[in-house]
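Input: one structure, supplied below.
Note that one protein chain is taken out, while the other chains of the complex remain in position.
The letters A, B and C name the chains in turn, as written, and every chain counts its residues from 1.
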Amino acid sequence: MPVLTLSKAINTGLRQAMEDDPKVVVMGQDVGGLGGVFRVTDGLQKDFGADRVIDTPLAEASIVGTAIGLALRGYRPVCEIQFDGFVYPAFSQIVSQLAKIRARSGGTLSVPVVIRIPVGGGIGAVEHHSESNEAYFAHTAGLRVVCCSGPQDAHWMIRQALQGQDPVIFYEPKRRYWSKADVADSARDARVLPLHRAQIVRPGRDITLLTYGGMVQTCLDAAAAAADEGRDIEVVDLRTLSPLDLDTIARSVDKTGRCVVAHEAPTFAGLGAEVGAAVTERCFYRLEAPVLRVGGFNTPYPPAKFEDQYLPDLDRVLDAVDRSFAW
Amino acid sequence: MPVLTLSKAINTGLRQAMEDDPKVVVMGQDVGGLGGVFRVTDGLQKDFGADRVIDTPLAEASIVGTAIGLALRGYRPVCEIQFDGFVYPAFSQIVSQLAKIRARSGGTLSVPVVIRIPVGGGIGAVEHHSESNEAYFAHTAGLRVVCCSGPQDAHWMIRQALQGQDPVIFYEPKRRYWSKADVADSARDARVLPLHRAQIVRPGRDITLLTYGGMVQTCLDAAAAAADEGRDIEVVDLRTLSPLDLDTIARSVDKTGRCVVAHEAPTFAGLGAEVGAAVTERCFYRLEAPVLRVGGFNTPYPPAKFEDQYLPDLDRVLDAVDRSFAW
Amino acid sequence: MEPVQLLDPDGELSPHPRWPLDVTPDLCRDLFRRMTLARCFDDEALALQRQGELGLWLQSLGQEAAQIGSMTALRSDDYVFPSYREHAAGLVRGITPAELLIQWRGNAGSGWDPSRYRFHINTLVLAAQLPHATGYAMGVGRDGTDEIVVAYFGDGATSQGEANEAFNWAAAAEVPLLFFCQNNQWAISTPTQTQMRAPLHQRARGFGLDAHLVDGNDVLAVHAVTSAVAAQIRGGGGPALIEAVTYRMAGHSTSDDPGRYRTPGELDTWKDRDPIARLEALMVARGWLDDELRQELAAEGAALAAETRRVCRELPLGDMRALFGSVLAEETVLLTTERQQYEALVASYID
Partner (left out) sequence: MEPVQLLDPDGELSPHPRWPLDVTPDLCRDLFRRMTLARCFDDEALALQRQGELGLWLQSLGQEAAQIGSMTALRSDDYVFPSYREHAAGLVRGITPAELLIQWRGNAGSGWDPSRYRFHINTLVLAAQLPHATGYAMGVGRDGTDEIVVAYFGDGATSQGEANEAFNWAAAAEVPLLFFCQNNQWAISTPTQTQMRAPLHQRARGFGLDAHLVDGNDVLAVHAVTSAVAAQIRGGGGPALIEAVTYRMAGHSTSDDPGRYRTPGELDTWKDRDPIARLEALMVARGWLDDELRQELAAEGAALAAETRRVCRELPLGDMRALFGSVLAEETVLLTTERQQYEALVASYID
């Protein structure tokens, strides 16, 4: 495949899924003629029709709720939530219905709904447009939660999400929508990993840096900078947030003996807490310092002019790395 | 004061707050004539009138939303959410409005809304009536989250919650509503702690057992059982979930060197993860075993006949204690 | 606007020009039988709860006509989304007492296979099933088949955002969906006038739904109106709403104490409008209800009650371990670990 932007990589992934499975329908606000505010569904309505690419009324609870109904009828809806901060009106449908219907039916009912959420900050947006709410859904039993960080994963992960029988919260890092990379054109390509596998995106000996989504690039940059100072950081892209791929994670920490986890969301009760607690249980005797967390501050996401200070950057990541070594 | 049930202790706390402050209004489903399904507001409408004890339409989003409006107007609403599983329709109002209005207004606007939520299992209820969703709100910057475990705290904590300027999520453990205890009748009574203070409810030397709400009694029972085997467990009632009282917690773990955290909610990305990660950072060199977590399984809350197996009981708590010592 | 009524509280039948119904002995006997048996079942379930055999029970007492009059007007392949009080409706589809009771005994999350009965599992989160029904109906429309979808809900549920989103969405998308509201006057202790200022059928019309008000205690009126409206939806007429005026003759649930908020007098007024007595009066007057049929029904009712009691006590209790495998299509490593820890712990008790 040619080099694609992350936005286009999902677009082609959706297109492929729609061609492979006539039951796949895309729905959300402005996903049709406009192609979505991030153009992820660009051209799909033109090619698959308004019955399969549905411009919905402006009601998130019902976007998810009707998707559940469509899934019960045998369809595979992919819902687009326009921005992370607007998924909350659908929270009850996601947490009490989507996540629980299988268990409530004793495992007999499947509701394979995929909810796409452009996530995180870094694009200078106004309030409610830069939220990182993955911890809410990771804590919700009955959901699978994944987050892509680049075009290759974005394309294949959305296709994999549309092949399973479970609901999937699919995060797309806004600030990476326009970053480009080559995308494998066959599922047999070695770069195509299983959906619930973490990936070592930069091998290293000295310390494990766990992250996902928009922060992966930040952490790679940090690792590059640290390398100049002779510090060899292993960067792991979690990719799957629920379930976590603890085997890959623990293997890395057992090797390095140190661990920092970085994400955009506030650290308090964030996903980094789970990662830290789990890693500590798995690698207790091996850890030379506690798992340190770098994240957004425990405040609402700030106005755009402050986001560079709010979002963990190279300096804050390396500061945590330094603190780990100084422990 | 006489011995009161937890339900009655909150009832008298609300009554006192309403007498002290004419701006306090109680609102929710069936809180008036019925006095709430758990009778927490029993008699209040009779004595304070339908303008201050408001039977609302059946719409949680608007119960919280109108409470925000009332708070902006200078009132102090106390919202009752009938059962934990029904707070989700109000999630957007709580997370995007209630929690953020102060920050969005640069710290100038106060919305002192208290949201009372009967929480957790153990009463043989049907689906959605036994949820433990504190982690969602603890992860939400801009909220204070507390959980009482007995009548004394219930009475004073609700009064303290109604004195601050911030939104408070106030959890009431359903299965303890009818447990009785003596309640201090003066704020100067030594038993009346600040709202955001954890409490050592059973001092011990060997290991720290952190918990809150309905699990406090379970953990005290576990401690008593362990005592027979000569194991001295210190039980700490967290009381405040956000912010956490890490000083009290760390002091205890520094003393014992071991820590188990127990709650009803699923452990994955639950509050125990935050406690574990934070304690590990604070007490790294002192810990002789990783902080172990005991919680509900990572499944939706099961049908009533299974809740005894689902909820962490004395055996599962002690099993974790044993594993900690065996580490 | 007066609710559509064919049969008045005294059993007087007066045909309605707009809602014709061929009132045959067989139709009346069938409806009478179903309502009588539903009530026997409901009574027995109540008794079972009082004796501790069920954790909770929400009676359909008084709402038999609304549920049975409407369900019998549907085609067997029309897909139904109940709320949680639709036992009488479920019986019409042949759902067994055991299947209806197991959730309330606390043995399982739900009791029956929705695809088998074309009757979805209960939804206890108020109004949450209305967007589901709307989406399911979108699917029916896309499949081009001629089933319709029916969603039951109560007066209180109509205050929920999701209910109104569904009214609006269904109208805008013109899906084959019938919203059926049982306005039983109460939402636990909250009367309808606290929920809304204008009647629901008026609100529904405001959304662009075809809406009708019917005497929900008149099984013939409910049957006639639902039959006609269902046919209209099936014919491509778009979504509609029926508001059935009825009454919750029991408490909200076995945990409720209605004495705290409503007068005995109110209950008495509604007892005079009892849906079963009303049809009985008509049948007696027409000589459609002889002793033989009465005895037959009494026997059938007693058998159903006995059967209900028997199966309730024998309801299977699954294995906790199955829970871990019912969360996701494939058990995750975390779930497997937890299951194994759980199994090990249980095993450790044995020795």
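Definition applied: a residue touches a chain if its C-beta (ideal position, glycine included) is under 8 Å from a C-beta of that chain, and two chains touch if they have at least 3 such contacts.
All figures in this text were calculated on a predicted structure; none of them were measured in a lab.
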Chains in view touching the one left out: A, B, C
Among C:S60, C:S159, C:T226 or C:S326, residue touching the chain not depicted: C:S159
Hidden-chain contact residue, picked from the options C:L13, C:L31, C:A45 or C:A171: C:A171
Selected from B:N11, B:Q29, B:Q45 or B:Q93 as touching the chain missing from the view: B:Q93
Touch with the omitted chain, as defined above, among B:I68, B:C259 or B:V317: B:I68
Candidate in contact with the missing chain, chosen from B:G33, B:G124, B:G164 or B:G257: B:G164
Chain A, residues in touch with the chain not shown (by the definition above): 29-30, 32-35, 37, 55-59, 61-62, 85-86, 88-89, 124-128, 268, 297-300, 302-306, 309-310, 315-316, 319
Chain B residues that touch the omitted chain in the full complex: 25, 51, 56-57, 59, 61-62, 64-75, 77, 89, 92-93, 96-97, 102-110, 141-142, 144, 164-166, 196, 243-244, 246-247
Contact set of chain C toward the excluded chain (per top definition): 158-162, 164-165, 168-169, 171-172, 174, 193-198, 202-208
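The definition used in the following text is that only the chains that are shown with their structure count from here on.
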Closest chain to the centre of mass proxy, which here is the mean CA position: B
Chain B and chain C: spacing of chain centres that average the CA atoms, whole Å: 36
Centroid spacing, where centroids are CA-atom means, of chain A and chain C in whole angstrom: 41
Multi-partner residues of chain C (each touching 2 or more other chains): 108-109, 125, 161-162, 323, 326-327, 334
Residue numbers of chain A (touch at least two other chains): 61, 89, 92, 96, 103-104, 141-142
